[in-house]
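Heads up, one of the protein chains got dropped from this complex, but the rest are sitting where they should.
A and B label the chains in the order they appear, each numbered from 1.
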Amino acid sequence: MKYLDEYRDGRVARKIVDEIQRVQTKPWVIMEVCGGQTHSIVKNGIDYLLPEGVELVHGPGCPVCVTPLEMIDKAHAIARMPDVIFCSFGDMLRVPGSEGDLFTIKSEGGDVRVVYSPIDCIKIAQANPDKKVVFFAIGFETTAPANAMLAWRAKQEGLKNVSLLVSHVLVPPALAAILQSPENRVQGFLGPGHVCAVMGYEEYEPISAKYHVPIVVSGFEPLDILQGTLMTIRQLETERGEVENQYSRILDREGNKTAQKLVFQVFQVGDRNWRGIGTIPHSGYHLRSEFADHDAEKLFDVAQIATRESAICISGEILRGIKKPKDCPVFGTLCTPQNPLGATMVSAEGACAAYYAYGRHLNQSKGVDVPIHSVGGAA
Amino acid sequence: MTRNDSAANAPVAAPSSSSFSQNPTTEIPNPLFGSCPLPIFQHKNIVLGHGSGGKLTSELIDKVFLRAFANPILDKLDDQAVLQINGDRLAFTTDSFVVTPIFFPGGDIGTLAINGTVNDLAMSGARPLYLAAAFILEEGLPAEELRRVVESMGTAARKAGVQLVTGDTKVVNRGKGDKLFITTTGIGAIERDVNISANRARPGDKILLSGYIGDHGMAIMSKRENLEFEGAIESDCAALNGLVDCMLDACGAVALRQNGGHPLHCMRDPTRGGVATTLNEIASQSKVGMFLHEDQIPVRESVQGACEILGLDPLYVANEGKLVAIVAAEAAHAVLQTMQNHPLGRDAKMIGEVVSEHPGMVRMQTRVGGTRILDVMFGEQLPRIC
Partner (left out) sequence: MCLAIPGKVIEAFDQGGMRMARVQFGGIIREACLEYVPDTRVGEYVLVHVGFAISKVDEEEAHRTYQILEDMDQLSELMAPVVDERDRHSQTPHPTTAAENGATPPANGVTRGKEGD
């Protein structure tokens, strides 16, 4: 596949790694912000390619993980209603709320449907005029244009039976929150490539300047992540702290103005509660009042359910890059994807779930994250 | 780490069922001390994930079915039961087919039923002989659709050299049966001196895969509501008994030369849960590790494309016309060549080897040069946006 396969070339990966080894003189802690980047790193074993002294920590860029429990419970309450068709991206299906997940609700008779695109809800609504179609609109800025289009079309076409339950979160305030924390260990960032494809990267410049940290907007394939890491290390070694663009084949500083325009017509910035972190001001999108008729939070009377987070879960510290999954005493034992105790295990993109899926819980050895060495004499 | 194989050729009566597979983290009731006292099955209702072939399925089997059918010799947990009756070895299997849509690119629920059952038998080295089929029809199913399915079954059975010798039909009320469900049972004769079982993999063995992975699962996915896409992905649904015969012929020659135990140690068709789940099952049953090479695993470009946009991993996608075989090193190249000479094995590859390190774990060298662990799937693989 063009523009994909070539960024997985092992030979070129080796060249970038050699260059990293050549320029690196000190240990550095770099955070990849986006859950998809975490996924790619663990799936391809990229951290095992990097030289010792380059530590990758995983950031809060997993919208599924950071969706607050109250919002999930609201979603579940709506999905249980008899005249509702509840539509969601696959990612949210297995996230447990206070009682069960969307799969459980489906097994109890709820009409829960997985969609690939928010726009699929339009067809469903048109085919089921007597039902209320509710879409769980989660995501970072990358998904905002798609979610916005659903709201926009619903309003334009007067589709009264379509509404969105919005739980959008934004990356820049989260980065700032991480950097503000006195326990912060992160020295450089791989910026979220697809978020910036929509929003551009102007917003990251003041953050980079204020804290004097390199932010290198990077793609998702192994070569993108390796090159982004190289660029970050080059900055760190020369004490620079700037925003750079590794993913220039996809984005530029301005981003997609057409998409931004519609996003701002549909959404407004507001405070959002991040699971594991708490409320971050101006860190999320809410539907504008003109779209009140399509705002599921307003349309459905969902009483607040008492939600309780596990006392032993250290998700908050993991999301902020202060700790890693292996630092958690119950990682892989009491807390597994089957029985997640907190934010970073609930979705396949969360740091804990990603580590678990790729077997890291099986390689715990005295708290030291040792790369599994390749089997000598294999093949 | 050597296992005593002397019991391998002794009469075996091991009742097991096609979907029973053991997961290393679940408990099996100890026949000496009775069943496990802990309150076990946590789910109030059955959820879709219980049918996906991953950890949830294992949990269901372990904590519900095994407890009821507690049987001292269930530990083989192969896809078919190998029975000893009056000196003859027979393979016995059952399976049910509930796929939606019932017609899909490359096949239908009928071809799936015949070939799936033939394959379960063939995987033990048996010659598939006779099938039985029970149909549950939903009121309102168009007769024409039933006719098409049944004709497909007839064609598939003739092609595979098996006969459908008995059957049953029931009709349920509209809304109670998703058009058509088929349950099959199959019986075959193990005529060769084989000993194929999931617990026979040994360090040094080679892992062979008969061809492109992910075709069937993605063909079905291409017709799934809201996830449709266009493209020439067809199910690979096929009867593998002919391919297995050739492989056993090749082994036969080697066994004679080497004078050791039969070199074909394990064989399984990676259906739901895909290659990754199947290899994990064998690794855990045999208590060995496995090491794969991603760049040797064949995936069609179209399947790759579909998996990329939906965020799925081909290693966990179902196949219906492929097999993995764990073969002793000395026979591996001969078997591989034989496979490549057969129409259903043209794209066969050697994808890895069995190792003594990390027993129960399957690891893989990624295309980019890192390493990754292939864990067992939990529930269904779902399309994702992250």
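Everything below uses one rule, namely that a residue touches a chain if its C-beta (ideal position, glycine included) is under 8 Å from a C-beta of that chain, and two chains touch if they have at least 3 such contacts.
Owing to the predicted nature of the structure, the values given are computational and were not obtained by experimental measurement.
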{"item": "Which of B:Arg89, B:Arg300, B:Lys322 or B:His358 contacts the chain that the document leaves out", "value": "B:Arg300"}
{"item": "Of A:Gln246, A:Asn273 or A:Ser315, the one touching the omitted chain in the full complex", "value": "A:Gln246"}
{"item": "Option from A:Val29, A:Ala146, A:Leu179 or A:Val269 whose C-beta touches the chain left out", "value": "A:Ala146"}
{"item": "Missing-partner contacts on subunit A, residue numbers", "value": "1-4, 6, 9-12, 14-19, 22, 34-37, 39, 61-63, 89, 116-120, 139-143, 145-146, 149, 153, 156, 171, 192, 194-195, 197-198, 220, 223, 227, 230-231, 234, 244-246, 248-253, 256, 258-259, 262, 349"}
{"item": "Residues belonging to subunit B that touch the chain removed from view", "value": "222, 229-233, 293, 295-296, 300-306, 308-309, 311, 367, 369, 384-386"}
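Methods note: only the chains that are shown with their structure count from here on.
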{"item": "Residue ranges of subunit B in contact with subunit A within the complex", "value": "43-49, 55-56, 225-227, 291, 293, 295, 301, 304-305, 308, 310-311, 352-353, 355, 357-358, 361, 363, 365-375, 378-379, 382-386"}
{"item": "Subunit B-touching residues of subunit A, taken from the complex the two chains share", "value": "1, 4, 8-10, 13-14, 35-36, 39, 42-49, 62-64, 89-91, 93-94, 103-104, 106-108, 113-117, 120, 124, 139, 143, 222-223, 337-338, 347-349, 356-360, 362-363, 371-372, 374-375, 378-379"}
